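The complex is shown incomplete by one protein chain, all other protein chains being positioned as in the whole.
Letters are used for the chains, namely A, B and C, taken in the order the chains are written, and counting of residues starts over at 1 for each.
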Amino acid sequence: MPVYSEKVMDHFMNPRNVGEIENPDGVGEEGNPVCGDMMTFYIKVADGRLADVKYKTFGCGAAIAVASIVSEMGKGKTLEEVRNITPTMVANELGGLPKNKFHCSNLGAQALNNAIDDYLRKQGKEVKSREVTNHDEEEE
Amino acid sequence: MPVYSEKVMDHFMNPRNVGEIENPDGVGEEGNPVCGDMMTFYIKVADGRLADVKYKTFGCGAAIAVASIVSEMGKGKTLEEVRNITPTMVANELGGLPKNKFHCSNLGAQALNNAIDDYLRKQGKEVKSREVTNHDEEEE
Amino acid sequence: MKSAYLDNQATTPLLPEVLETMLPFFKESFGNAQSLHDWGDAPREALEDARAEVAKLIGGRPEEIIFTASGTEANNFALKGLAQAHQSKGKHVVISAIEHFSVLHSARTLEKWGFEVTLVPVDGYALVDPKDVASAMRKETILVSVMHANGEVGTIQPVAEIAKIVTAAGALFHTDAVATAGTIPIDVAELGVDALSMAANQFYGPKGAGALWLRKGTRIIPLLDGGVQEGGRRAGTENLPAIVGMGKAAEIAKRDIQSRMAKLVGLRDMLLHRLPAAIDHVLVTGHPTQRLPGHASFCIEFIEGESMLMLLSSKGIAASSGSTCTSRALKASHVLTAMGLPAEIVQGSLLFTFGQQITEGDVGYLVEVLPPIVDRLRQMSPLYADFLKGRR
Partner (left out) sequence: MKSAYLDNQATTPLLPEVLETMLPFFKESFGNAQSLHDWGDAPREALEDARAEVAKLIGGRPEEIIFTASGTEANNFALKGLAQAHQSKGKHVVISAIEHFSVLHSARTLEKWGFEVTLVPVDGYALVDPKDVASAMRKETILVSVMHANGEVGTIQPVAEIAKIVTAAGALFHTDAVATAGTIPIDVAELGVDALSMAANQFYGPKGAGALWLRKGTRIIPLLDGGVQEGGRRAGTENLPAIVGMGKAAEIAKRDIQSRMAKLVGLRDMLLHRLPAAIDHVLVTGHPTQRLPGHASFCIEFIEGESMLMLLSSKGIAASSGSTCTSRALKASHVLTAMGLPAEIVQGSLLFTFGQQITEGDVGYLVEVLPPIVDRLRQMSPLYADFLKGRR
């Protein structure tokens, strides 16, 4: 019984969209105080949508897969749509995560949100830092 | 690894001198308060020696083997010689006894001694009940 | 020489097909179930499969199974772990007087730790009266442990009835099902218990694997502190081969339990009837009907158990006894004593426990060889002599 789902393994072995964007419209970092993992997301915005998403990540297999799937989930979406991505959605998209790795899904969604915050601030908008949480209680 | 020595097994499977003596010169009983085993020895005395020794016993394999070997050790011996039979001598004669069965060797020597006491009393001699013990500390 | 292993209570033989399922975990799948690399995958999967099978055997959920190394460990874990976890609610524990030593002595340890323990008596059949449990309960009672069936006399307790009383009083109820799990059908929901102990070597599984079923959400303090195995409730590298064997044995037991029982009950009843017919002054111990399927226990008067066992062994028959002399600690069976049997009767205890390997021929052989053995020992017995002379 492998620890991770096939989807997680696929995104871990072949992470999509890794890297940095030169002159990004927004940069968002997030670190996990529990495990020390870190993610940095870079975004390009066009027509209110994420035209490009890239990231760097320091962390476990789950963290890398989460970053990869979040980059895919975010790309092409409107900022509002991205705001609605919850950790549970991320975990589900990956075919589930081990219980003790669920927090990684949080990390990805949060870092991408932070990048949007950064973009909006650069646009001169006032932004309250927001915490990405589940709207539901699916997390055990 | 059998629990008992070969000698114990031999005396258990083929106990010598089992039975009662009609009109014995002495009868000695001994019961063990720890395990509930009981032995009754019957003796015939002639010329200051045990001319015959028989017994009945209720108890474990060790108790039966002890009674048997004690009857053999006692037969033909002078009363004084019999008095000197210690539990350790009995156990040694049997090729050793398991630690928790050592008390059985006590039982046999004691019951035979009690029979001698009984004989002496019948002879009108004054007898102090004596406890059979080891002179040494071989018992662990 | 003929031989018959009639001591399945001591341990059952391992089924060859159970050993087959264990072997890969001694060989290519030797890895540690906690390892993240590929060597951990097969062990981890097998561990969870076994958990599911063991849960199914007793109608529980997989996540409610905590593997241990023995029935003894499961009992120690239940008694000490539950008492410690719930002591803020009270420090009173109730057990029956005929529990296995692993429960009884765990309860003594609890006393040393400041708990109070009440022993509930049994009747002449070794049955616990649920009313006695009810009256033993106090406001501060946190835990009751009454075994499902006793290994020495085979009596099956009215566990469901007792569980109702205990649960209504707000205490936890543990049952030692080491003698019953895999032997008679068990459904933890029907029994209404909170915790249940079992051991694989009682149902043709390997030694070294036991389990505590613990109702979901029930708090317990680990007995073995350390790593994260078993959800942090029982540390130590998992004994994968043994656990896998327990899973397989559970699966087979679940499948075959009715036919196994049918076979044993018939032969057991045959022995329960034929032995007292063949030997005078024999008592059947335990309950006439509420008893384990393969369990026939007796007391043979005027003689002692160990010497019978030795002579039976010389005829190729394995049995056991609750006599003082057969106990390493030189104590008479606390079970037979609690049933009110006098000391010299207890000395004549003799116990035959059948397994699936038994045949009708074995029962016949036993009934043929035992009477002369009894005779021979009685001829040597001063108690029997006294009896014949009318002195008893």
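Criterion: a contact is a pair of C-beta atoms (placed from the backbone, for glycine too) under 8 Å apart; a residue touches a chain by one contact, two chains touch by 3 or more.
From a predicted model like this one, the values you see are computed outputs, not experimental measurements.
Asks: Among the chains present, which touch the one that was left out?
Replies: When the entire complex is considered, the left-out chain reaches A, B, C.
Asks: Check each of C:S135, C:T237 or C:Q258 against the chain that is not shown and name the one that touches it.
Replies: The missing chain is touched by C:T237.
Asks: Please give every residue of chain C in contact with the chain that is not shown.
Replies: These residues of chain C touch the chain that is not shown: 5, 7, 10-14, 16, 19, 22, 26-27, 30-32, 34-40, 69-73, 75-76, 100-102, 105-106, 108-109, 199, 201, 206-208, 221, 223-228, 232, 235-242, 306, 309-310, 312-313, 316-320, 326-329.
Asks: Where does chain B touch the missing chain, residue by residue?
Replies: Chain B touches the chain not shown through residues 1-3.
Asks: Can you name the residues of chain A that touch the chain not displayed here?
Replies: Interface residues of chain A facing the absent chain: 12-13, 15, 18, 20, 29, 34-40, 56-64, 100-101.
To be clear about the criterion, only the chains that are shown with their structure count from here on.
Asks: Round to the nearest whole Å and give the separation of the Cα centres of chain B and chain C.
Replies: 39
Asks: Indicate the residues of chain A shared as contacts by at least two other chains.
Replies: Expected reply: no residues.
Asks: Among the residues of chain C, which ones contact at least 2 other chains?
Replies: Residues: none.
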